[in-house]
Structures are given as structure tokens and as C-alpha cells.
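Note that one protein chain is taken out, while the other chains of the complex remain in position.
For subunit A:
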Amino acid sequence: MTTLVKRHASALGLVAVVALLLIVFSDDGVVLGRLTTIAVIGLIALSVGMGWGQVGILSLCQAQFAAVGAYVTAILSVQYDWPVLLTVVPAAVLPMLVAAVFGRFLVGLSALTLGIATFVLARLAHIAITNGGELTGGFLGISGVPRVDFAQSQLEFAFLSWACVLIVLVLYKNLMDSAFGRALRTIRHDPLRAEADGIRIETLQTKAFALTAGVAGTAGWLYAQFLSYIGPDSLGIALGISVVLMAIVGGAQSIVGPLIGAAVLISVGDYIPVESARGMVYGGALILMFLLAPGGLAAFAGFAGTELRRRRRHRADRSPAPEGQEAVSWH
């Protein structure tokens, strides 16, 4: 039991703090709303963090995976009378399937090309949604999405959202503590070392990328219920970029980092009424992070640089330097 607690200490700590806040502010609709928002958007930020921190994929379309989950939830519950609780399964799985299909092509790309590719996917998703006719409600979206039976009130739904966060964090940590997780770390550190361990790099990266889409889809499931509405601009490009900032500011590689980043940026953003000014604040936060956590910046920039160089070198010749030339260690 104690090993279980130790393993998930950060997740439990975070959720315990939130649970306390939920109890203390159980009457305050604004606080409850903000905490729920942090959970839902934070899960999308987490999916970005998982992709960037563990797989090396900076995905600008995670909000769109969430949108797929949200639309699946809305369509099935509103148009086909599915019980909302059941819709969580397709809401998580469908984005995973989409990600698995595109992932095969994405994982072979260099970091910059990949980021652009995901951005293109995000735009395509937007187009698909707005032209979805009766199914997606086009520009009007779908309203009247119900909440699960046991989470109707603000407080109950807030607890549901954070219960989902806890479950995702536990599963994520379990994954990183397994052979699969160690393999992802090895791939991230040095693809040649990973190949020598018998790791099939593209397959693992695609699977992990699909998992991030599943997390985002689950966030979408919550989102649709939270606002009881989903439209083409609800989980759009701007959010897709904001969640990247949240993940980076909070710490992409850490389990709870992206959620902390979401908490910080959303809380601060709520005090800035003007939309465009929020962008300034988010960018400023990013800069502040770089200045105050130089180790973080160096690790991030160093990682991005070496990752690019390694991928180029690894693809150019799938072997260490010819004998007599010591391969340079990037440690």
C-alpha cells in the first residue's frame, strides 16, 4: 500500500489539494468553475506534455483530439440517446484511432516538420467539423449535452473532473514505470540505444501518441458535459497553442507539470478580461519560466537541439561513426 502511495505521491498530492479547495469553496460557483476548467483544459495540456515530454512529438492538434471526443459525446448522447457515461469509451477511442492512423507518418518526421504537420491536421479538423452538416451541427455546434447522472451539480461535476484527472495521472505514472515507459525514455534519449535494446521505435511512438489522443478525447468528454455545448471554435487553434504553453511552463516531462501549468495560466488568465492581452500574459509566462528556471530552459533547448541532430544523424546512417571516430557523446 505504501509503495502505491509513494509511486503516485505527486498525483495524490495535487488531487488532495484540489479536493480540499473544492470542499472549502463548495458554495463558490466561480471557484468551482475555474477548478473544473483547470481539470478539463489541464488534461489536454497533459496530453501535450506526454507527447512532447515522453515521445518527442510537439503536437499542436491536441485540442482537436479533444474536440473529436467532445463531438462524439455530444452526437451520441443528444442525437442517439446514449447514456453519457457510456460515451466516454468512444470519446477516448475514436481520437486514438485517428492518431494511430496519422501517427505512422508523423513519428518519422523531424521536430519542426512534425509540429507543422499537426498544425495542418488541426486546421483540417476544423474544416471537417464546420462542414459536418447535420451530424456536427456545422457552425452552430451541438447543444443540450447532458451530464452523467451522478455529477449534475457544479460541485459533483468538479469532483468527477478531478477523479478523471487522478485516474489518468495514475495510469500515466504506471506506464512510465514499466518497460514500455523506460523504452520511451530510451528512445527520447538516444534512438540508437533504443534500437540496440530491441525496441521498435516507430511502433512505440505511434502507440504513445495515440494514448495522448485518448487523454485529450477524455478531456473532450468532460468538456462537452461541462458546457453542455460543443462548437467548431470551442476547442480550436488558439486553445491548441495555449495548452502547449501550459505544458511547457508547467514542465512537459513531469507527471503533474502540465496540470500545474494549466492551473497557473488559467488562474492568471481569468483576471485578464481582454482576450488578446491573455496571449501576452501566456507568452510572458513562458519567458519568465525560461528566465527563472534556466536548468529547465537548457534542458528543453538542449533536448530539442540534440533531438533534431540525433534524428538527422540516426536517419542519415543507421550506424555509429566508422571505427576510429568516437561518436560524440551529447550528455
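Here are some notes:
We take it that contacts are C-beta pairs under 8 Å (C-beta built on N, C-alpha and C of every residue); 3 or more make two chains touch, one makes a residue touch a chain; residues count from 1.
What we mean here is this: contacts and distances are computed from a predicted model.
Protein name for the hidden chain, per its UniProt entry and selected from "ATP synthase subunit a", "ABC transporter ATP-binding protein", "Phosphate-specific transport system accessory protein PhoU" or "Ion-translocating oxidoreductase complex subunit B": "ABC transporter ATP-binding protein". Interface note for the absent chain: among A:Arg34, A:His126, A:Lys207 or A:Arg278, the touching residue is A:Lys207.
Touching the missing chain, out of A:Phe25, A:Trp82 or A:Phe180, is residue A:Phe180.
Hidden from this view is one chain, which touches subunit A at 171-172, 174-175, 177-183, 185-186, 189-190, 192-193, 195-201, 207-208, 211, 318-320, 322-324, 326-327, 329, 331.
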